[in-house]
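Removed: one protein chain of the complex. Kept in place: all other protein chains.
Up next, subunit A:
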Amino acid sequence: MENLLATSPETRSQPAAGLGATPVLRLTNIEKVYQTKTIETVALNQVNLTINRGEFVSVMGPSGCGKSTLLSLMGLLDEPTSGTIEVDGRAVQSYSDRELAGLRNLKIGFVFQSYHLINDLSVVDNVEVPLLYRKSMGGRECRQRALAALDKVGLSARTGHFPSQLSGGQRQRVAIARALAGGPEIILADEPTGNLDSVMGEEIMDLLLGLNRQDGVTIVMVTHDEQQALKTQRVVRFFDGSQVG
């Protein structure tokens, strides 16, 4: 089952060793300004950041410093006010909504602090969501890949359950399986342990570390937890929208 995820022809993850210097994401001179009628808020100011293949990067900083905005831009969910974003060496600013959606589907997986599972769908149906938008993938393959992803996070026995029947840690595992199912180049995790107690937080962190070390999945994680950040390969720090370390 693990093979099914690792050998996706569209988005094969390479192991970290030997390819660490290949950029997957590059942000150049990124600025994000939120404009209302009366106030102009600079969320990100001249950010330059490169994420290499196989890296596990933590993004830290106080609340409101622009971490989540940065993650939204990296995930192509939002557009910068100025600057360029490159995914696999291709600048995406001229991409249409549909092209961006396609790129997100193939290259990026998301893990959110509050899981964002669809309560009306079973665990396996939730994990299948990214695969539904792969026009070339049949129903059987979708199901197999979703089951493989759930196997990877240790939830093979819960495929038919609904999110409301799971603990917080289990829900976050389902969310990680969903992020993994499409075989993305990079996983963007926004405070993935923020809603969990320390034991469950450790479990999730170990799972992410395992994915990075054993499967070479590139991960960018926003966190407030210094201990967890220190377990990652690189820590990027933000303050008032600027990169300070």
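The definition used in the following text is that a residue touches a chain if its C-beta (ideal position, glycine included) is under 8 Å from a C-beta of that chain, and two chains touch if they have at least 3 such contacts; residues count from 1.
Assume contacts and distances are computed from a predicted model.
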item: Name under which UniProt lists the unshown chain, selected from "Sarcosine oxidase subunit gamma family protein", "ABC transporter permease", "Formate dehydrogenase beta subunit" or "Peptide/nickel transport system ATP-binding protein"; value: "ABC transporter permease"
item: Hidden partner chain, residues of subunit A it touches; value: 72, 75, 77-78, 97-98, 101-102, 104-106, 109-110, 112, 116-118, 120-121, 125, 128-130, 132-134, 139, 178, 182
